[in-house]
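Below: one structure, written as structure tokens.
Removed: one protein chain of the complex. Kept in place: all other protein chains.
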Amino acid sequence: MVDNILIDVLKKPEIMEGLSREQWNTCLREAKMSGLAGRLSYDARDIGIIEKLPAKVQDIFSSYDYNSASSTRKIKWEINRVKRALKGSDEKVVLLKGGAYIEKGMSCTVGRVSVDLDILIARNRIDWAEDIFLKAGWRHQVINDYDQKFYREYSHELPPLVHPDRYISIDVHHNILPTTSKLCPDVTKMIETSVKMENGFYVFSNEDIILHSIVHQFQDGEVRSSLRNLIEQHDMYKEFGKDEGFWQKLIPRAIELGFTRALYYSIHFAKNIFGTAIPDHIIADIKPYGPNIITGAIMKFMVMGVISPNLGAKGIARWASMNGLYIRSHWLRMPPVLLARHLTIKFFRKFQADD
Amino acid sequence: MNLSETNSFIKKENQFMPVASRFHNENKLVKLNDSELDKRLSGDGIAMEVGPFSVNVLIKFKNVREDFLKIYRDFPFYDEPIVLDHSISVFGRNLFRQYLRPQAFVETEMNNDTIPLPAKIGMVSLEMGFNWQVAMGCKQYLMFHAGVVARDGIGLIMPAMSGSGKSTLAAGLSFRGWQLHSDEFGLLDLDAGELIPYPRAVSLKNQSIPVMKEWVSREHDNYEDYFTPAYPGTPKGTICYLRPPDQSIEEMHKRTKPNFVILPIFDPNSEPKIRPITKTMAFFRLVASSANYGDIGERAFSSIAKIIEESFVCEIIYPSLDTAVELVEAFIAEHSDPKKAGQDDG
Partner (left out) sequence: MAIMPSEELINKSAVYHVVNTADFLWTSFEDSNILYDPASGHTQVLNDFAREILDLLEDGPKTVSHLFSEFEEIIEKELDPDLKNKIVETVINFDNMGIIEPV
């Protein structure tokens, strides 16, 4: 269990009513740095306690409300513009992440800020899509030849495209992970089971949506999003979990796509941090896919570091978490035994230096 | 001074403070002497009020504390915990950067990536940090990149890019009887349609420094007290900060509806001129000057439409601060209906 006021408030928003001024400052600071201030505002309104909070808190919350509303509008409009550009074609285009959540009206979008739009297209249609976007006014953000080559050969997406009228970037993917990554799945399976929405775009099945979010967090080195992603998954377990079919499909699908280790972590942290209601049989069935003890312990420490950031001038935990999760993402590309030793020595040496 | 004495001191000197703002009558504001402020600034920090915002300030460099106090010593400080809009800390990231080659790192808690500056000019880092926090973190008030001043029911917005002289003009007007709202960030309350004062250190660059020193010296013999040292070598050249007039600090919660929009154009070789502009032009200039217009959306559009509907607008071209002030006063006088000004009393 983690002793952290932000997590407590996320789990039980009603405690906001009784927070002291110092607690508010800690809570707001951590919420700001985790990108969750808008979420707290939404929760306070949702349970009807907003008017009971200090006037200053209401004022700060209204700023974050404008922020998240603006972000949602920008993503919705970018989706609209992509639709306009692709008009006349019946190519399957899948919305990913924030765009998908907004399109589906998912509960995890409340108070959330997304900065760009991610879409997925079959690999052999990438050039066609790029051509259409460029004709419709989008421009490459990355223009030097070396970077362009890097994106096309090693990455799983085109270099970002930006339309000068709007300055939101669209990332056109042909897979959800870099092709060089060990975890890179057979994405055609995910496209096959995707669901068509009213506006003609597709979104992944529920299991694939959550698995994508999970593998994205535990694969990439994004540190600041971590608590935000964990709660996003908590929301998804809650929302998707109302359908028994979801629980039945989840682990088999993770096995099929090769995401079982990441799913293990997600379930483990959701349960331990947020007390997410996950059926016992799921917890039992995922257990064999967990990590060995040493890796697990370090991983747990690092994630705890992220969730309880020490924001003082010298943040040991903060350093550790920032570097820890980043290093973690490279583990998956290098032999684990070698890295574990290298990591431990370097990690503890730095630990001592900061003391 | 014990606490009850300081409170009555506050009541007498700062008559607007307990009444005008809904945030402040809950908390105890105090007036502290320099040595007490210095102690708190260097310790855990101390919370101060700047217009509608409460910010905790912590400064680990003595010279920066001195410069800070020169500007802010008469601002309202809190003696008790309060809910903060922001927290800002200025310190050296390690022993080397703190003591041997002092370099001021600013933590704004808002993901800023500014380059640390030598601690000697740490005040610049601090002010840039304040700017960042407001520019990024304030979406609940419509924000204009503008000089804003007010007087007797008149609210004047002067939107402009850097180099237009708007900071100098706003400061100049404020030392001639106008209330300084801000030399850089105009704020508007979306509900009441009122301008919200946000008086901070006025930032003067290069040539404006001697101009303002001369300007302030005409009214105040002790004019040097109003200025920090000049800080050379910043990315924008030499910067110097000017403290707002005492009255503007005291009146920082007095709000006014905007009814004049003047676009200032500084041209040292020009003939002073008041030029008419269309309201459409003024509308778009206000929109273009607003960093959070896009985030606020509909309410921002409606608010700016209302401001322009209810305002007199023009452009002024001026070669000097003296002529600028004359032109502003002339335009205001031409369009001020003494009866209307009374009704608009904000």
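A and B are the chain letters, set down in written order, and residue numbers restart from 1 in every chain.
One rule holds in what follows: a residue touches a chain if its C-beta (ideal position, glycine included) is under 8 Å from a C-beta of that chain, and two chains touch if they have at least 3 such contacts.
None of these values were measured; they are calculated from a predicted model.
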{"item": "Options B:N33, B:N222 or B:T280, residue touching the unrepresented chain", "value": "B:T280"}
{"item": "Of B:N111, B:S217 or B:S302, the residue in touch with the unshown chain", "value": "B:S302"}
{"item": "Contact partner of the left-out chain, one of A:K12, A:K52, A:K87 or A:K182", "value": "A:K87"}
{"item": "Those residues of chain A which, in the complete complex, touch the missing chain", "value": "70, 73-74, 76-77, 80-81, 84-85, 87, 135-137, 165"}
{"item": "Touch list for chain B against the chain that is not drawn", "value": "278-280, 283-284, 287, 294, 297-298, 301-302, 305, 308-309"}
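Keep this in mind: only the chains that are shown with their structure count from here on.
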{"item": "Contact footprint of chain A on chain B as seen in their complex", "value": "22-23, 26, 52, 54, 56, 80-85, 87, 89, 91, 93, 107, 109-111, 137-140, 292, 294-297"}
{"item": "Footprint of chain B on chain A - complex, ascending", "value": "20-22, 24-25, 28-29, 32-33, 54-57, 59-60, 62-64, 66-67, 69-70, 73, 311, 313"}
